[in-house]
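The other protein chains are all here in position, but one chain of the complex has been omitted.
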Amino acid sequence: MFAKRSRVLLGLPDAEFAQRRPGSNTMTKREVRAIALANLEVHLYTVLWDIGSGTGSVAIEAAHLATLGHIYAIECDTGALAAIATNCQHFNATNVTIVAGRAPQVLRGLPDPDAVFVGGSGGDLSAILEEVMARLHPQGVLVVNLTSFEHLSEATNSLRRAHWGVDCTLVNIARTQNILDVTRFAALNPVFVLTAHRPQRPEQPVGERKEIDG
Amino acid sequence: MFAKRSRVLLGLPDAEFAQRRPGSNTMTKREVRAIALANLEVHLYTVLWDIGSGTGSVAIEAAHLATLGHIYAIECDTGALAAIATNCQHFNATNVTIVAGRAPQVLRGLPDPDAVFVGGSGGDLSAILEEVMARLHPQGVLVVNLTSFEHLSEATNSLRRAHWGVDCTLVNIARTQNILDVTRFAALNPVFVLTAHRPQRPEQPVGERKEIDG
Amino acid sequence: MFAKRSRVLLGLPDAEFAQRRPGSNTMTKREVRAIALANLEVHLYTVLWDIGSGTGSVAIEAAHLATLGHIYAIECDTGALAAIATNCQHFNATNVTIVAGRAPQVLRGLPDPDAVFVGGSGGDLSAILEEVMARLHPQGVLVVNLTSFEHLSEATNSLRRAHWGVDCTLVNIARTQNILDVTRFAALNPVFVLTAHRPQRPEQPVGERKEIDG
Partner (left out) sequence: MFAKRSRVLLGLPDAEFAQRRPGSNTMTKREVRAIALANLEVHLYTVLWDIGSGTGSVAIEAAHLATLGHIYAIECDTGALAAIATNCQHFNATNVTIVAGRAPQVLRGLPDPDAVFVGGSGGDLSAILEEVMARLHPQGVLVVNLTSFEHLSEATNSLRRAHWGVDCTLVNIARTQNILDVTRFAALNPVFVLTAHRPQRPEQPVGERKEIDG
């Protein structure tokens, strides 16, 4: 079982992740994770920051995809840091570095990313996005999962002020549950998945990403 | 651009796929594809049947994930077969075999699968599921994407009669569109993603999948 | 407050209803009720059966609309019957008759309806629909709210076998909740609202409903 799960590249079951606070229900769910990873355009060499990593679920699935890249799981909550470590070991994610500390400050010591995932954010969303916009690779992608209206506005406004292209996907998922002898749909809460790209400059030299695509 | 796209492991843009009938809007959309691939539990060695492959989008993304496995894209529509070939070349999916013919008959000549995706089905859904249930690997996964009520009933009934475990995910996605200076959400039609597993037999020997997990 | 609420014609707040089992969360929610009432095509003189009335919420809002009609709230659960009585008094719904007993048997003693609402059903959904199809006014409407997959199939199959026209609305609602200083969307579980009409017979005499429309 463990051997099998450690090889699955996508779609790890939510229930197999150790949680910071069991029952808190804040982890990025399997279906939403799949969409976020698709939007992150992960490739074999991706360097990814997973900011506010929580259980590490996005970091771990990204690590299984970007086997020649590297994932930084950034988290400031002590309990969550322990859960990430447990989960990386359980799912055999060896190319994940767990970074204890608060974003954006702690991001300054990390290599520039090809892709950034912000999984809900703690406090300083605008400051985090400032740092990401300064550091993200020219063809890189930023994905922000948002469940609150205020953070959705804040993120959109920050990115648009800097002329970044912003797309948003509204994800409503319901899963069947067997209760007695009937199957009901239980809804997950809606998530807004923001995907942002740096404004395209026509003068940008072709071949800039040679080291990655070559 | 092509070089970069050919390396992205998940999340190929829908607009880059050649279509059988442009505007028919029946291809499995990027977000739904990501969820289907997560549910298919693709690993490096996966042998996957993509039945009713359409544009080949699921086959191609599965092929990018299962680099040491093999994907069979089964399709009976001549125009669609041409589109699949074009798309496999465009996205550099080398481990895809395009199989012209009608399921379930044409499935008989293929190796047994670890994972099966049915992308909407043409006519004979029950007969297809019978063949899949007979041939799928003991720990394999079957995923069926359904948009019609009648097919959802038919698939669920077929699988449950055979005591397969069936879960269903209801996926409602909306994407922002920029119209004039405002951003509106445009909804994709809801999709039911059925995921089915063979009934678990307690006597099943541990280690049966050693050749794959080892 | 009470005076004002008793006059509101639609949109009574869910939290003001006495519940059979507080926390059981099975009442038809305000937004879904509004859609069901719209589909029921309630007019001033409507005679409506609310089968499996629960808290009586649909019966009470229908009663406020059909002030010259009459509503039968049918329920077999003793605790629910007490809740309906409390709610009818609280919301000043005077044209509701509470009918204790099990459908379809108990329906036999009631006048034929113009509109029928089935709010989830207890056991014998097919038998209930048989009785409704026999008794519903020629231009009447049947609305069935369903949350389970099995009941959705059963209802659709029963109605289609009798050549009734069936439409289904899939309703996904999320409401904002204020948690700390942010506003999140909390999803209600999806509901399938089936709306069915008797097969149209061309020979049906015009003016049949004169007593109501005149």
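The letters A, B and C name the chains in turn, as written, and every chain counts its residues from 1.
To be clear about the criterion, a contact is a pair of C-beta atoms (placed from the backbone, for glycine too) under 8 Å apart; a residue touches a chain by one contact, two chains touch by 3 or more.
These numbers come from a predicted model, not from an experiment.
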Residue, one of A:24, A:153 or A:177, that touches the chain absent here: A:153
Residues in subunit C touching the chain absent from view: 3-4, 7-11, 30-31, 33-35, 37-44, 65-66, 139, 166-176, 183, 185, 209, 212-214
Missing-chain contacts mapped onto subunit A: 149, 153, 156-157, 168, 170, 172, 190
In subunit B, positions touching the absent partner: 147-151, 172, 174, 176, 181-190
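Criterion: only the chains that are shown with their structure count from here on.
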Graph class of chain-chain contacts, one of line, ring, star, complete, other: complete
Cα superposition of subunit A on its sequence copy subunit B - rotation in ° rounded to nearest 5: 180
Subunit A and subunit B: spacing of chain centres that average the CA atoms, whole Å: 24
Mean-CA-position distance for subunit C and subunit B (Å): 39
Multi-chain contact residues (two or more partners), subunit A: 172, 174, 176, 183, 185
